[in-house]
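Here the complex is missing one protein chain, while the rest keep their positions.
Our next item is chain A:
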Amino acid sequence: MKILAVCGNGLGTSFMLSLNVNKALKELNIDGDCKNMDLASAKTEQADYYIGSPEIMDQLNDGKKKTIRVVNMVNLNEIKDALKAHILEG
């Protein structure tokens, strides 16, 4: 499973988020890998799920992409809950 962490320039916020998403995936035993990318590139990049802050997900969502909104990028529990809700129960 391919997950993309997305932010404005694909460096700081999304990078930090991807570290925590990969940790969460491991703890949830979900077979997947999270990479980070900037918003413009992510629009044309295929992935199973896209994850990021609400305002970035709103700009990315074209109605076809599966997006996951996260408010706290360093809270592992929030990220795990979001992944569970979308991937395991989605």
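Just so we're on the same page, contacts are C-beta pairs under 8 Å (C-beta built on N, C-alpha and C of every residue); 3 or more make two chains touch, one makes a residue touch a chain; residues count from 1.
By our rule, contacts and distances are computed from a predicted model.
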| item | value |
| --- | --- |
| Omitted chain, identified by the protein name its UniProt record gives, among "Multisubunit sodium/proton antiporter, MrpG subunit", "Quaternary amine transport ATP-binding protein", "NAD-dependent formate dehydrogenase flavoprotein subunit" or "Ascorbate-specific PTS system EIIA component" | "Ascorbate-specific PTS system EIIA component" |
| Options A:Leu4, A:Ile56 or A:Ile87, residue touching the unrepresented chain | A:Ile56 |
| Missing-partner contacts on chain A, residue numbers | 7-9, 11-13, 15-16, 19-20, 39, 52-53, 55-56, 59, 71-76 |
